[in-house]
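So that we are looking at the same thing, I have put the structure below in structure tokens.
Note that one protein chain of the assembly has been removed; the remaining protein chains are unaltered in position.
Each chain gets a letter, A and B, in the order it is written, and its residues are counted from 1.
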Amino acid sequence: MLIDQFPAIVVAAPLVVAALCAIIRRETACWLLALVVAFLSFVGSATMLGQIQEYGEPLSYKMGGWAPPAGIELRVDLLSGYLLVLVSLIASAVLIYGRHSVRSEIKKGLRGLYYAMYLLCMCGLLGIVITGDAFNAFVFMEISSLSMYTLIALGKDRRALAASYQYLIMGTIGATMYVIGVGLLFTITGTLNLVDMADRLGPIMDTPAAIAGMAFVVVGLSLKIALFPLHLWLPNAYAFAPSAVTAFLAATATKVSIYLLMRFIYSVFGFGFAIEQTLIPEVIMVLSLVAIFAGSFSAIFQENVKRMLAYSSVAQIGYITLGIALANATGLTGSLVHIFNHAVMKGALFMLVGGIALQIGTVRLSDMAGVGKVMPLTMFGFVLGGFSMLGVPGTVGFVSKWYLAIGALENGWWWVVALLMLSSLLVLAYMGRVIEVAFFRERPEGAAALKEAPKSMVMTAWVFILACIYLGFDTSFTVGVAEQAVDVLMGGAQ
Amino acid sequence: MSDLSLFIIAAILIPAVGAAFVASSGSKPNVREAYTLVTAALLFVVVFLLVPSVMQGARPATEGFDILPGLTVRFVIEPLGMIFAMIASTLWIVNSIYSVGYMRGNNEKNQTIFYTCFAIAIASTMGIAFAGNLFTLFLFYEVLTLSTYPLVTHKGNDDAKAGGRMYLGILLTTSVVFLLPAVIGTYYVAGTGDFTAGGIIPADESPFLISALSVLFIYGIGKAAVMPVHRWLPAAMVAPTPVSALLHAVAVVKAGVFSVVKIIVYVFGIDLFSGSGSTDWVVYAAGFTVLVASIIALGQDNLKRRLAYSTVSQLSYVVLAAAMATPLAIIGAAMHITAHAFGKITLFFAAGSIYTAAHKTEISQLNGIGKRMPFTMAAFTIGALSMIGVPPTAGFLGKWYILSAAMEIQDWFVLFVIFVSTLLNTGYFVPIIYRAFFKTEDVAPSHEHGEAPWPVVLALSLTALGTLSLFLFPEVPLTLAKALVG
Partner (left out) sequence: MPLLAGDVEGMDMEGLNELAFVLGGVNHWITVFLIMAGLYIIVSRSNMIKKLVGLSIFQTSVYLLYVSPGKIIGGTAPIIIEGAEDQLYSNPLPHVLILTAIVVGVATLALGLALVVRVNEAYGSIEEDEVYSDGDWN
């Protein structure tokens, strides 16, 4: 059946087309090719997810016909299917969105290569999610990271170069830590297949080598996730990358690493060990809460709006990892739902800010005075996105927070609920700042006339903004899949 | 029943759709105002078509719409919600007439945004009134806060911005930090958030938990303005007068006290609330607010600020009554919501009328104004009498029931509060009336003026008449209020 080939096609197609784009180099052709591939990946991922939901069986693809555990297995279950849909969806949308901003931000000769890199990055991210092999995940991680460093360095500002370098150092340390951990686990189990590794680790989980391996994997992935205090690369990378890249990165890159972390903690190391017998949940919980507050506080004091949203991402990642640390089905559901929800809302916000950047040429808050009056559609979208970040009921932000709060209550942690609610206020503080400047200040005298950003940008962003509201009411997709995916995670553990 | 459930949906959708029409007709002011008035009239009709069956004991409900398992958006009409919806839909018509006169008379900018947000606020008010469970209530409560923010900051200057910050800051903070945990906690403890006669919180829960929930609810509903979360109300005085009327009479503060009463009756249940000693503190907090706010009002020279503090104190009457949680007291609370709505809107209309015609905002400037603006000041007098609780005004009814309730359970603290606050009310309203009618103008006004534009005068005369006729014909709200306590 054709669908059996989908896992390979979804990853291989972007890879091949990326090479093709690098050869063609013509902007429009590359853009079209990239769009087609990204969209096909999305359709493929959605089909696979539908298939899995229907039959309840994960799809497994044996690379080169070698059966796992010896061969490399591409494995799509509910959880990875969910992430695949997310990544490919965002990738397609950002391509539509980014056409104009790429034109204004990237030099003419480089645009074809930009799309090649973009596809490569997408291929890497999809690969991490789809592979069932620990080392293969490392390779895909590096594919996505290397292309990401390049994409960030394409930013107009020279600080993009420094930010990219900073990310390269931190990202490589993280990936190498991960691969050291995998090496230790491989040495004691003799396998790289995640499912097989989980089986073989079971009886020897409390040996020093296994624990050391686990520590390396968790720390390495935390760097990739930008879990506080390993987040230092993130604000600069997001702030100075081209707008389209930021939107794509913010919505997908860290999410995929979080996926891998969940896989390792719950499926490979196992709930019974990693959660119950180690300090991992406690440590992650403390760091998550610190991330939520430190990230939001830092966001309040940013002058650069993209950097502000980046710090907010640090905080939002804290919400997601908090769900991992709650270590019950409700909390984990909240975490998974928030992965999707945060991608949608932060993607939308970065898209809108990208539109403003395109029109006024900067993303400094002080330059945004009065844009609310000349770009009402953009700023109104920003307001709605802000509501969602705040967790106003009827938006996606509320759904995630609800699950996290109930999850915390199930553990009897009232104080976590209290902190969660308090943290929303910080969101109000930093989003409110932007909204006040945009609506209550006058445009400076003699400022150039402004109009809305190009339709393709505003419309794409608005589709996501509307999704924030729609998914806040109809949660059957996000919560439905997340709940089943949690069964996969928790079930694999018990 | 299905017809009635359609009416419920219609009551929420009509203002929302109206908002869309208003927004789309910004370039033609006359068409825009026509849309507002037609929408208001339609809503009024729809709401009043629901009244007879609710009075006969029906409880129309819509199908639930599941957001998450166990978390549903659902509308049910019970008597208190019916009263609230009636108040809001009636006063919206009057307020729209008044707005037309006021906004044009003062040449306000951005009127389209004003009317649009106003209609959205009314839609969310209907949502609050008909909410069938805590989550739905919370949802529309937040929408109301957010949709009124552009109204409060309508002037767009620094004062408006500061006022808006205070408004949004306090209302959102309290709702997110206290109310949301209370809602989550209730769902967690009771397993449901559906408003059920007799309450849903299990009576055998620990007193500490019940106490904690009551604190979270009372202070979480910042719109009820129990001290110290009342600061947003005076801060929001920067808004144009029709907005103040919306805040004080039609929607916002009413939504606050309405929610408090509804939660005490349907979430805690009056038996639990009056029986367990763990919630007694509410009576004292409310009583304290009544007195302190009245004393502050006494010292305000700005007319709107004095009215604002008067509102703070009057709202706590309702909370006080609800917290006594006896059947008589609950009836008193419901009646007082109604009476205060009509009285306070009259007072605000009068204040706005004075501002429009004479450009005066301070009480000390009002000497002799009663001769120039007889209708306005007569209406003001009726409103003030209702606040004090003198017959033949509606305010008397609410106070009567609250007093009877306090007598019945011999709560000397409540009696003392009502007695002293009545004196204070008299103290801060009567001098205004005295100045207006019995003093002569000390300086000639900068320009000759008579009454405000006719829509303004018409609106305030209507609400003043409403205040009087509610005393004479209180059957409808009274029947509903009695149905509320079974």
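Note that a residue touches a chain if its C-beta (ideal position, glycine included) is under 8 Å from a C-beta of that chain, and two chains touch if they have at least 3 such contacts.
Treat the numbers as computed from the prediction; the structure is a model and nothing was measured.
Participant: What are the shown chains that the left-out chain touches?
Facilitator: Hidden chain, whole complex, touched shown chains: A.
Participant: Among A:Thr172, A:Asn411 or A:Ser456, single out the residue that touches the unshown chain.
Facilitator: A:Thr172
Participant: With the full complex in mind, choose from A:Phe186, A:Trp414 or A:Tyr470 the residue touching the hidden chain.
Facilitator: With A:Phe186, A:Trp414 or A:Tyr470 as choices, the missing chain is touched by A:Phe186.
Participant: Kindly note down the residues of subunit A that lie in touch with the hidden chain.
Facilitator: Counting only subunit A, the missing chain is touched by 135, 138-139, 142, 146, 149-150, 153, 158-159, 161-162, 164-165, 168-169, 172-173, 176, 179-180, 183-184, 186-187, 192, 236, 302-304, 307.
As a convention for this text, only the chains that are shown with their structure count from here on.
Participant: Taking each chain's centre as its mean C-alpha position, how far apart are subunit A and subunit B in Å?
Facilitator: 44
Participant: Which positions of subunit B touch subunit A when the two form their complex?
Facilitator: Where subunit B meets subunit A, its residues are 65, 67-69, 71, 73, 135, 138-139, 142-143, 146, 153, 156, 160-161, 165, 168-169, 172-173, 176-177, 180-181, 184-185, 187-188.
Participant: Subunit B touches which residues of subunit A in the complex?
Facilitator: Result: residues 387, 390-394, 399, 402-403, 405-406, 409, 417-418, 421-422, 424-425, 428, 432, 436, 439-440, 472-475, 479 of subunit A touch subunit B.
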